[in-house]
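Heads up, one of the protein chains got dropped from this complex, but the rest are sitting where they should.
Entry: subunit A
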């Protein structure tokens, strides 16, 4: 068991390293010159070279990558150029391990940017997860046990509607009607728990999280419905009925136990992907989470921030994979880790 966990983590680390390398290679293969962006439109050739040197973009890719990885492990100082640091010690910023880089545009380390944005994305994701899990599983079971009925068709039809409308449409729709026109909900603005307490935090999250949850919920309703229907045709369900077990026990003990197990994988991966930010939802609601940070960084070609966030997102997914695999050893007795 422990050997397995250690091995999985080692593989995860290697994967992460590969991810950073690929990310670096990709951005340096792109035709855009980051120095031009950093220096501005009316930059002379000479100024641009200076900026490039100051930002460390004059170094070969592998060296920049090496510096990045080193920064993640032991931290680093910015600006990257040692001469510059020596010449102007007052502008040196220390970025502690695990250092994700320094955004010249924001004049802050990427760690600080992430630290500000992450609580927003995590809050959105957690509340959305609770909503879509409860809604998805409950409606999925309901549709499965009433298969073919009006109820089932209604639920399945609604999931199609949720699929069909793009997230930004739903978000704008909620904002326009619920918040602006009818004013049944306050216009959502992220409020942290420290600022406004749990109630305000929650109230402001309801609309954006529900928007986010809606599409996932539709998927989970369909999946739960399919898994329950499938598991109820298994031979062991017939055995359970043949024992004389009550119908609801057959469904809730024997049926759901098998039906919901595959959901664990999906939940783990979906949640991990969401942690790195819900780009559309955060943009429409102007929630300053990792998604919005990514959008802004991309628009401004803020290379260090983009790289930092991409790698953070990658590590969430890798970590979630490891956790899901390990948790399977506890959920499914047939899985033996070794």
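Everything below uses one rule, namely that a contact is a pair of C-beta atoms (placed from the backbone, for glycine too) under 8 Å apart; a residue touches a chain by one contact, two chains touch by 3 or more; residues count from 1.
The criterion applied here is as follows: contacts and distances are computed from a predicted model.
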The complex's invisible chain, by UniProt name, from "Acyl-CoA dehydrogenase", "Peptide ABC transporter ATP-binding protein", "Acetolactate synthase-1/3 small subunit" or "Cytochrome c oxidase subunit 3": "Peptide ABC transporter ATP-binding protein"
Selected residue (touches chain absent from view) among A:63, A:96 or A:332: A:332
Contact with the hidden chain (one of A:173, A:236 or A:252): A:236
Residue numbers in subunit A that touch the chain omitted from display: 234-236, 238-247, 254, 257-258, 261, 331-334
